[in-house]
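Sharing a structure, written as structure tokens. Questions coming.
Excerpt of the complex: some chains, original placement.
A and B label the chains in the order they appear, each numbered from 1.
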Amino acid sequence: LATILALASLAHGGSNGLGQTPQMGWSTWNAYGCEIDADIIIESAKQLADQMKPFGYEYLNIDDCWQAAERNAQGVLEANKTRFPDGLKAVVDQIHDLGLKAGIYSSAGTMTCGRKIGSLDHEETDAQSWADAGFDYLKYDNCFAQGRSGTPQFSYDRYNKMATALNNTGRPIFYSLCNWGEDGPWNFASTIANSWRISGDITNSFNREDDRCPCTSVVEGDCNTQGYHCSVEKIANFAAPLGQKAAPGGWNDLDSLEVGVSVGEGLTLDESVTHFTLWSMMKSPLIQGPVFADLSSQDRAVLTNEHVIAINQDPGSTPAIRLQSGKQQVWQSTLSNDSYAVALVNFGESKWDVELPLSEVFFDDRKLAKASWTAYDLWSDTDFQNPPRKPGQSKLQGMSVQGKL
Amino acid sequence: LATILALASLAHGGSNGLGQTPQMGWSTWNAYGCEIDADIIIESAKQLADQMKPFGYEYLNIDDCWQAAERNAQGVLEANKTRFPDGLKAVVDQIHDLGLKAGIYSSAGTMTCGRKIGSLDHEETDAQSWADAGFDYLKYDNCFAQGRSGTPQFSYDRYNKMATALNNTGRPIFYSLCNWGEDGPWNFASTIANSWRISGDITNSFNREDDRCPCTSVVEGDCNTQGYHCSVEKIANFAAPLGQKAAPGGWNDLDSLEVGVSVGEGLTLDESVTHFTLWSMMKSPLIQGPVFADLSSQDRAVLTNEHVIAINQDPGSTPAIRLQSGKQQVWQSTLSNDSYAVALVNFGESKWDVELPLSEVFFDDRKLAKASWTAYDLWSDTDFQNPPRKPGQSKLQGMSVQGKL
């Protein structure tokens, strides 16, 4: 027993063995918000299984607003009877039958962000009910936390209760911690969760500064209001120092993908390519959010670029580091097989004439800087021409000494 | 029972059901400071009932300095006998007879800010005595708190004691938490209070930087000295990211209105219009402070602009977001009935030639940006000419696709 416990305590990302690569899937939130029901979920699951599972997207995540208005007489939190007339288990079974995995949502607070019943101080009961229904995944939010934060200790204690409850069910349940980076979960949660959000909520804006995402850093300054309406650029800048904290079993979550999400400001194709490139290279979870019926072929091509997904899912790749910051950025990922990926990203408003010597790409390794490389444009086989370096664009190159990736 | 408790715990803004729209009223502090007595209060209540209640102002709030010098033999904190010879209940009864509600004041410390007896560690006793006297509202301050702060947890614990004590009385008492934004009450207090101050005390200055209000942000930097003499501009800037935290039941409190307050630097009419516009759009409580006998007709017109108050009290409106920051600002509120309010605010010292395309006002919704709008100047029917965009001015437009607001 002692041996088993010791081994269990050695896992990065909790002791459930999950998350060896970042999770991929689809969530109800961006497409449907609170307006979900069993039919929508099953229809979406079918499309996810049909169109996206071949590329690796496997989680169908039910986000907020599935809950009944009150706990039942036994204290169990059941699904809303109108929206889920047959209960959650029936939906989960159908998701499983499609070859997918099923995710659920709650908050480590008295209420969820959508003001439904939360799981704070009901961790054991709720974890068990989700395990009983067959769920494989929990996104655990941070609204209405009764002030139980402010030091890593307080936040760890609150989120560890659910980690323990999930483990106690005996069912492996992917634990997606979502406290918006408060108190630095990349430090305190890497032994208990499989991923952790690092910032306020993303919106589908490429680089708009928005008061509602007011933090200027997630590592300094003790921001107490992570907020929402964070742009792709802002979250990428937040994430730059944090790749060092991720590893198989536990990942930095840069929030869901805005590719093909129609509500809001919206991303151009170039911006979507940049967004997907960076999320993949930083080994963020890839959780989509479109209404499948409305997804353009261009956006579909972005979300299913196998070369880029391969970077994200490469068991031997490391989260990208940023070699150059500011409005024009250079990112580099180490891949398996002595290969590398390099992305040039233009968040600015002007054209960027970039020339990047290998001595900069491999500034800390002279051998690599002098090697002969074969470079591949990882976006060239999508259905759009590879453009010059315009505002909003990024270029992603895979480089290999072996001549293959 | 379990059901009832579960429901109770789901309330935003405490479980008392109050504060479905921001509170409106009048407080003794700005007009009279510590120099209050029963006569002043009853006379003010009469004027409030007569002049302001028709516009929605309903709370007559007794602020600091009502207390006796010591608790009585039973530990109860009674009113100062000289100032309130018949006790508080007699005053409250008269306030109620005028159709108003009555508010009282204390501090979550050993002393109030005016160095009278505070309620820290006497929460149950004091809440019961206020309920017994018939009070409907408590402003609960933060002076002399014995160091019980520094993390949301510590502040929550201290303020939750009074929330619980108020609820235990069985009387619905509006809970106006006033800890000056320390430890981020918009995060920790939204389930226990009906409003929470977000910053140090306001003064009647439009945009003067004053050392005594030293924080540069309320969301980053962990300021420990919220202070006072904060200008309208400074508090508006503090509030910009926080609208997302307010909802029916619990509101960001930008502090009382300085319109018509004669002590201090003072506001011009343009500045008063701007102040009232912003407080209304951000859905701040509207608590006035003038000596009614001294209130000019212009200031009275500002405080009673029904169009602007309607924005504040619209059950379907959301706290304004800021679209443009700096010295020249643009704010937008979503109103009921597919209508919107847009304010242009000039905090600078120079004239502002502004042209605001609809694509900026509705930057995240292309349909709205292309719709046809009817726009109303919500200040045009007051007794002053609608001016050009001078320093200190603001322009508030209501926009509706239906052609009415």
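Here, a residue touches a chain if its C-beta (ideal position, glycine included) is under 8 Å from a C-beta of that chain, and two chains touch if they have at least 3 such contacts.
Bear in mind the structure is a predicted one, so any value in this text is a computation, not a measurement.
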item	value
Overall number of sequence copies in the complex as this file defines it, 2 displayed	4
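Methods note: only the chains that are shown with their structure count from here on.
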item	value
Turning angle required so that chain A lies on chain B, C-alpha fit (0 to 180°, nearest 5)	90
Rounded Å distance between chain A and chain B, as computed from the means of their C-alpha atoms	39
Interface residues, chain B side, partner chain A - complex	2-3, 6-7, 9-10, 12, 150-157, 160, 183-184, 186-191, 217, 219-222, 240-245, 247, 321-322, 325, 363-366
Interface residues, chain A side, partner chain B - complex	69-71, 73, 75, 110-111, 115-117, 144-151, 154, 203, 205, 208, 211-216, 221-225, 227-228, 264-266
